[in-house]
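For reference, the structure I am asking about is given below.
Note that one protein chain of the assembly has been removed; the remaining protein chains are unaltered in position.
== chain A ==
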Amino acid sequence: MWQFGEVALAIAIAPLFMGWISQCRAWMQNRSAPPLTQSYRMLRKLFHKDAAVATDASLLFRGTPYVLFGTMVLAAAIIPSLATDLPFARAADAIALIGLFATARVFLSLAAMDIGTAFGTMGARREMMIGFLAEPALLMVLFNAFLLYGSTSLPNLVNEYAARHTVIDPSVIFAAVAFVMVLLAENARIPIDNPGTHLELTMIHEAMLLEYSARHLALVEWASSLKLFNYACIGFALFLPWGIATHGADGGVPLLAAVAALVAKLTVAGAALALIESLSAKLRIFRAPEYLAMAFLLAVLGLLVHLLLGANINA
């Protein structure tokens, strides 16, 4: 029951989270902001349009939006955003989750190349470069948490955390910074990519979507906002798990508390992301490896810190 509620909530509020970030960004740049519901209006508009598909498009191109949306929904089912008692989560641990994101990336890149335009290929090429640099960094971040709590399953991590109530391990701070860097890179945000740009030559994520329209585009956009939402929830599960209803917690009260905690966390996280994006410029694309290497290094440092100091703290 909670499982379905959680997935439904994720699908419903992911665009809202995106809208909130846009709103914060606009405020920070002294612009008047679009309404919070702007993302929903966009989706509605796109779903009402007739889809135009390139003449050379194969089934891969048409099918990818559904694959993307499906993988992101599945990921939302695995990530304990509200509760840890998730039947789906037993099927996959956090490493499989990374695989899920990688699947989506591969499909989107192939679909972008399927059309044969210069921009699609260019975007796909860049996306793969960012992806193969970001994944090891993300794995390292997760290893930090695995070492700390002795499990690779996200719900178990959260349960374990709730059971222990220890002081914050210093390694977590390194891992958290690395995670935020990966989150920005993986979700096509500044400083790696610019979601607001109209300059086709600088695009990464957007370049792959140029040929999509109407319902296909809507699904891809929705999947993108779900991906960002999922990443945020992974971050909460790893670093800020307070408020998530743990095993054995029954009834509506913990659940309502979990929803309230999630909304509060998303509000703060959205504002923080917007702040980071407003303060920084986009990196020259060949600085991206340096940036992601830095994220990797921080995560490794976190591991080292844990291995050197962790024993004492846990003792």
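Throughout what follows, a contact is a pair of C-beta atoms (placed from the backbone, for glycine too) under 8 Å apart; a residue touches a chain by one contact, two chains touch by 3 or more; residues count from 1.
Rule of thumb we're sticking to: contacts and distances are computed from a predicted model.
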UniProt names the one chain left off this complex as which of "Lipase", "Glutathione S-transferase", "Ectoine/hydroxyectoine ABC transporter ATP-binding protein EhuA" or "Ni,Fe-hydrogenase III large subunit"? "Ni,Fe-hydrogenase III large subunit"
Touch with the omitted chain, as defined above, among A:R44, A:R90, A:R164 or A:R284: A:R284
Touch with the missing chain holds, among A:L139, A:V177 or A:L210, for A:L210
Omitted-chain footprint on chain A covers residues 25, 28-31, 118-119, 122, 190-191, 194, 196-203, 206, 210, 278, 280-287
